[in-house]
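The complex appears here minus one protein chain, its other protein chains still in place.
Residue numbering begins at 1 within each chain, and the chains themselves are lettered A and B in the order written.
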Amino acid sequence: MSTALIENQTPSAQRPWRKKSRNDVLIVVVASTLPALFCFTIYQIGILSPVISGMLFVILQIAAGAIAGTIHRGRRGLADGVLIASIGFALAFIGTVMSSVIWSVLTKGLEALKWQFIIQNNEYITPTSPLGYGGIGHAVLGTLIIVGIATIISVPIGIATAVYITEVRGRSRVLVQGLVQAMSGVPSVVAGLFIFATLIFTGVFEFNGLMGALAYTILMLPTVARTAEEVLRLVPEDLRSAALALGASRARVVSMVVLPTAKSGLVTAMLLGIARVVGETAPLVFTIFGSAKTNINPVEGPMAAIPLYIFNGVRQPFAPEQARAYSAALVLLFLVIVFFTLARVLSSDRRKGKK
Amino acid sequence: MITTVEAVPFVAPKTQGAGVPDQDLVLASKNLYVWFGPRMVLADVSLNFPKNSVTALIGPSGCGKSTYIRTLNRMHELIPSAALAGQVIFEDKDIYDPTVNPVDVRLRIGMVFQKPNPFPAMTIKENVLSGLKLAKLSNSNQNELVEKSLSQAGLWNEVKDRLDNTGGSLSGGQQQRLCIARSLAVDPHVLLMDEPCSALDPGSTLRVEQTIRELSEFMTVVIVTHNMQQAQRVATYTAFFLLEDNNPGYAVEHGPTQHIFGNPIDQRTSDYVNGRFG
Partner (left out) sequence: MTAAAFFSLIVLSLIAFFLVYQSLPAIRDQGLINFLTGTEWDSKTTSDGTTTEDPVFGVAAMLWGTILIAIIAIVIGLPVSLGIAVFIVFIASARLATLLRNTIDFLAAIPSIVFGLWAISALTPVGKQWGEWLTNSLGFIPIFENNLGIWVGTPFIAGIVLAVMVTPIITSVSREVLGRTPPELINASQALGGTLWPTLRYVAFPFAKSGIVAATMLGLGRALGETVAVFYVLNLTYGKINWYQIVSPDGGSIASLIVAKFSEADPLEISALLGGGMVLFIITLIVNAISTTIARSTVKDM
């Protein structure tokens, strides 16, 4: 590659390191298709069992990566070739799973998903009722009420915890951080059991929506607290010092300066908290009991919620009920995506605003 | 919204100065242009680096000196938006030729960075030998290699009793000499140094300069520095880089160090080496 430069003429930008000889391209193409072709042929002929051909494929593909790397870069290319082939498998695994999850809920869930399904309740519906009748309106309402109450309880406590961690210095801060971390590790089934053991098993309350909301609170609080903590940390120290220098008290600095500055971030914390719990099933099994009727009173009588509806529906050995469960899962997934996307959009807006 | 402006192509003035004899060159760049994304940062740099010499690259901040030496051992291409045109000839071969393996280039042309960066998880000895591991080279007599490299870097006497301590236990200047020893262990022919003393105290700086002079007896050194005295103390040749307005940087003047500092041809070189700007 010799560039004869004419006087006064600027050459164009190049990336010689990206240049691949035809040989290199050939190596990559052969190395990434040959093992698959070979193993597929073997499998079709039926010489080896599928598991052996599958394993042979993995081994051959990684070996092909090693050989391609060695041809391309010598002895040093070997490990890189193996690594890249293995990473390819990891990506393929997660890609397959992801599309399979969405595909399975989508194909099975669209069948029963009609307008009436979202607004009607399930009162006169049996597991064998045809799909044109009944719906999960009562469960949607129940989920909104339960999540709403959990939000009202956990957001103030979560933000207060975050303020404590970011504004109060000293050893107790580390302790509180550790406690929040520990609380985020509480399995959801334990959260439900705890509410059951304290408030229902002891006879203080019956199964009702509030109990579900309390169980959700236990799961939601750490998420809100940790996200809010991150957000509050982003508030510039100068702002705090400036307000303090003006003679404001610590408490006033927090309420007048820190929290308003971090407002959109705190909304993100709330949304992430909601996304965390809205699909949780296990805490509800022990707390709200489930219901086919519409019940909007959180302190009186059993309540329905989408996750619990799915949980019970899919256990029924009847096709219509299962179809309804999958449709409910689709609705639930939609809700999660809405909250998740909202949180994402808000936080990326904030980051852009910062620049 | 991208408005394409047909930019007037920047033509770098010819590099002035006495230059460097064309014989016995180890490394040379020919008409080298460098880009980050659409922005050209260096234009038409042609410099020669003779065998067993020390060349200092001086110039104000941001003029592309560091970018330039990173093109000399193909570290430049590791930045995603990087691009380049021109040639870098190392021992009679263009290092950007598609048949050349960048790893071989980086082994023959070592690099020492601004901030001492020994591997924190490794001992002093392991740090010196890390190049062998990283590039999968074999060496039968590792202890000898450790002693030789550390001696060449002028560190052996200070650390010979604590080779199993971590690199982080050394002072800043010692760490930097450890990084030099680490580069020497893979037997490079050229050593590129990117402001190797800017993070060091004056005492350590003098110690490292001493090492550089010793190294130049058997290898070629290219050193980027902001320190005029340092350039005069260590360098056989000096090249002055400059960027003006929003144009790319280029090499204004290149020649023996005493010419550049004693009687420079270009007025700007004179202003810079006499501390009138930069």
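The criterion applied here is as follows: contacts are C-beta pairs under 8 Å (C-beta built on N, C-alpha and C of every residue); 3 or more make two chains touch, one makes a residue touch a chain.
On a predicted model such as this, the values are computed, not experimentally measured, just so you know.
> Which of the visible chains would the unseen chain be in contact with across the whole complex?
A, B
> Among the options B:41, B:84, B:153 or B:179, which residue touches the chain absent from this view?
Counting the whole complex, the residue in contact with the absent chain is B:179.
> Would you mind spotting which of A:29, A:119 or A:197 touches the chain that isn't drawn?
Here the residue in touch with the unshown chain is A:197.
> Of A:100, A:241 or A:297, which sits in contact with the chain we cannot see?
Spelled out, the listed residue whose C-beta touches the missing chain is A:100.
> Out of A:222, A:265, A:298 or A:320, point to the residue that touches the absent chain in the complete complex.
Selected residue, touching the omitted chain: A:222.
> Residue by residue, what part of chain A touches the chain that was omitted?
Residues of chain A in touch with the missing chain: 49-52, 73, 76-77, 79-80, 82-84, 86-87, 89-91, 93-94, 97-98, 100-101, 103-105, 108, 156-157, 160-161, 163-165, 168, 172, 176, 178-191, 193-194, 197-198, 201-202, 218, 221-222, 225, 275-276, 278-282, 285-286, 307, 310-311, 314-315, 325-326, 329, 332-333, 336-337, 340, 344.
> Can you name the residues of chain B that touch the chain not displayed here?
Residues of chain B in touch with the missing chain: 73, 75, 78, 80, 103-104, 106-107, 110-111, 113, 115, 117, 119-122, 130-131, 133-136, 179, 182-183, 186.
One rule holds for everything that comes next: only the chains that are shown with their structure count from here on.
> Could you please specify the touching residues of chain B with respect to chain A in the complex?
Spelled out, the residues of chain B in touch with chain A are 9-11, 31, 33, 35, 38, 40, 43, 74, 77, 82-87, 94, 96-99, 101-103, 135-136.
> Along chain A, where are the residues that touch chain B in the complex?
Per the touch definition, chain A meets chain B at residues 1-3, 5, 8-17, 19-21, 73-76.
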